[in-house]
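In this view, the complex is presented without one of its protein chains, the others remaining in place.
Let's look at chain A:
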Amino acid sequence: MNDSIVSLVDKYHLIAAFAVVGLTMYIAYWLSRHLTAGRLHGSAIAIIIGLALAYVGGVSTGGSKGLSDVTLFSGLGLMGGGMLRDLAIIATAYGVRFQEIKKAGLRGVIALFLGVLVSFVAGAAVAIGFGYTDPVDITTIAAGAVTYIVGPVTGATLGASSEVIALSIAAGLVKSILTMIATPLTARLIGLDNPRSAMIFGGLIGTTSGVAAGLAATDARLVPYGAMTATFYTGLGILLAPTVLFLAVRAIF
C-alpha cells in the first residue's frame, strides 16, 4: 500500500510538486497573517520554508538539489528548475511599461558592471584574507562571489583545483541564499520600492535565483525590473572574470 503510493507520487512528480508548493504557500501565508500580522510577506516565509526544506533534503540525501533529491519530492526540481523559472520570469514582464526600463537603463548597465566588479573584489579580498596567494585560486573564489555559475566556469577555464572550484560554488550559493532572505528584510532601508531601484538591485546583486526570490518576497511587481538586468549578470561575469579581472589579479600578485 505505502509502496504503491510512493511510486504513484514519484510517477506524477510534477503534480505532487504543485500540491506540495500549494500547501507550503498556504501555511506560509497563514503564518504571515497570524504570527507576523502581515509584516513579513507570505512569499518571504514560503521561500524561507523552501530553503529550510532544501537544507533538510540535502543533508538527508547528500544530493545537490535540496529537497528535490528526495524521491517523493523530485517534481520540485522540474517545477523550480531553470526552464519553468525563466518562463515565469518572462511572463512577469507582461504589462511592464517600457519607458520605466528605458529611464533606468543606463543606471542598470552601470549597476551591472559595478555589481560584477564589487562582488569579485569582495570575494578576492576574502580569499586573500584567508591566505590564498595563487592568482588562479583568488580569481576562482572571487568569481564564485559573482555567481555560482561564474565561479566554476572561470575555475575550469583557468585550470583551478576541484577544491577551489567547490569553494567558489559554495560562495555563490551563500550569496544567492542570503539574497533571498536579506532582500525583503532590507528592502525599505535601501529604497527598494520602485522600478528604478529594482533594476539597479538586479544589476548589483545579479545572481538570478537570489534576485528572483528576493524580489518575489519583497514585492512581486518589482520582479520584471530586477530580473531584466540580472539576466545579463552571469554572462557578463563569465565574460569578465577569466579575462580582464584575472589579468588584473595576476598583475597584483
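The criterion applied here is as follows: a residue touches a chain if its C-beta (ideal position, glycine included) is under 8 Å from a C-beta of that chain, and two chains touch if they have at least 3 such contacts; residues count from 1.
Throughout what follows, contacts and distances are computed from a predicted model.
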> The hidden chain: which UniProt name fits, "Malonate transporter subunit MadL", "ATP-binding cassette domain-containing protein", "Putrescine transport system permease protein" or "Glutamyl-tRNA(Gln) amidotransferase subunit A"?
Replying inline: "Malonate transporter subunit MadL"
> With respect to the chain omitted from the figure, which of A:9, A:192 or A:245 is a touching residue?
Replying inline: A:192
>> One chain isn't shown here. Among A:10, A:100 or A:134, which residue touches it?
In response: A:100
> Please identify, in ascending order, the residues of chain A that touch the omitted chain?
Replying inline: 17-18, 21-22, 24-25, 28, 41-43, 46-55, 57-59, 64-68, 73, 76-77, 79-81, 84-98, 100-101, 103-104, 107, 110-111, 114-115, 118-119, 122-123, 125-127, 129-130, 141-142, 144-146, 149, 153, 166-180, 182-183, 186, 190-197, 200-201, 204-206, 208-210, 212-213, 216, 219-224, 227-229, 231-232, 234-236, 238-239
